[in-house]
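Below are the structure tokens for one structure; questions will follow.
Rather than the whole complex, this shows some of its chains in their spots.
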Amino acid sequence: MNEDEVMHGRIESLLFVAGDDGLAPEQIAAIIDSTKANAETLLDQLQERYENRQDAGITLRKYGGRYRLVTKGEFAGDITKMLENPSPKSMTQASMEVLAIIAYKQPVTRVEIDDLRGVKSEGPLQTLVAKGFIMEKGRLEGSGRPILYGTTELFLDRFGLESIDGLPPLTEVEEGEQEDTDLFMTKFQEAFNMQEDEGGIID
Amino acid sequence: MAYKVKLEVFEGPLDLLLHLINRLEIDIYDIPMAELTNQYIEHIHTMRVLQLDELSEYLVLAATLIEIKSKMLLPVHEEDGLDEHQDFEYEEDPREELVARLMEYKKYKEAANQLKESADERAIHFTKMPEDLSHYGEVAAPPPDEQLNVFDLIGAFQKMLQRKRLRVPLTASITKAELSVDEKMDDIVAILKKKGGTCYFDELFVEGDLTDLVVSFLSLLELMKRMDVLVWQNENFQQLTISFGQEGS
């Protein structure tokens, strides 16, 4: 029992970090060094616990073969209220991220922003347009002619900048990106070899 | 080589001095100036050979050391029955300011180590990205009046980068399959156009997850096959450069 409890904790921590992406039982099994069947049993137990525990705000759901943590339905009202009680910082991390990307990389398309964040940025973009911090700065030539976004005068004003050149440099970031690229290329190599073995190509 | 690295690790003249004091097992409150000065100068002499960038700062402190040393050699007051050593305990010790500086620096050097420990402790606790609340409704957003902060922007950006690090593919079996080769080919052409017709190979592979990168690469291969783009290199081991082929605009 005690052993199982620790396993539940381990799995909870993994699911928590995986967030929206969720985890397949095979992945969990690989990490906890167990079988898929055992991982699934533990996941079932975990779900039962969440459902039975009144003090749990989250529960476990399986969508498309992947398990993820979600908030319980009965708290939807509270979550809606969160929108009406924004953080004292008044801008969410998501909006700030998108704004930072646009400020430093402008003009930039939504696809580029999505790629960089690894998540869709539609909502934050709308918020930022509504706040008057960003605007369309034309369109990219080429397929689809996607909108290019840039910052506004209001952005400069509210952030106390004389001009966009007044942004502090992000030199360190560039270095980090380079490292990431190297890492990615290693991964890529692995995946490529793997795919060749499988004799297929991802489409 | 190992010696060189060891020298480079000094964070400045005060750091070097602290190191010497410790190595020579000197009482910091009663520093033998002659010995320390000699050792110090010997060290920066070695560093001069290594063309240390901050040599001038090391030299400034060397001058200070020599000055203190000479002050101590001067008889301050000739009072009968007191030897030189005792004399300094009553008069202002020329070393006092240096010791105070060293102690002050040491305090922060230790605080830096403590901070590093806190950061290490914090680093083992992982968190998750905020949920996307857009399907719960729009955030009503009139332009805020308050002054916002550029540094919050940087903070947000850094958090994102950290998260991106965390988003390295869980296992190679994940296929998101969001982009087709055809779409990605268009993207590559778009990037090339934006960059004025030429870009480095790496610039096509900066973002995205593993699947994206694989698709990007396959797209690039396809574009090369169609002669839409050329991939070339000035010399061995240099960056690959991509540019439009004859057909490209």
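Assorted remarks:
Letters A and B mark the chains as written, and numbering starts fresh at 1 in each.
As a working rule, contacts are C-beta pairs under 8 Å (C-beta built on N, C-alpha and C of every residue); 3 or more make two chains touch, one makes a residue touch a chain.
No experiment lies behind these values; they were computed from the predicted model shown.
Taken over the complete complex, the protein chains occur as A x2, B x1.
Here, only the chains that are shown with their structure count from here on.
Rounded to whole angstrom units, the spacing between the C-alpha centres of chain A and chain B is 27. Remark: chain A residues 13, 16-21, 23-24, 26-27, 30, 71, 76, 79-80, 82-84, 86, 89-94, 96-97, 99-101, 103-104, 111-112, 115-120, 122-123, 126-127, 130-133, 140-144, 146, 154, 158-161, 167-168, 170, 173, 176-177, 180-181, 183-185, 187-188, 190-192, 194-195, 201-203 touch chain B in the complex. Taken together, the chain B residues at the contact with chain A in this complex read 126-134, 136-144, 146-161, 163-173, 175, 177, 180-181, 183, 186-187, 189-190, 193-194, 202, 205-215, 217-218.
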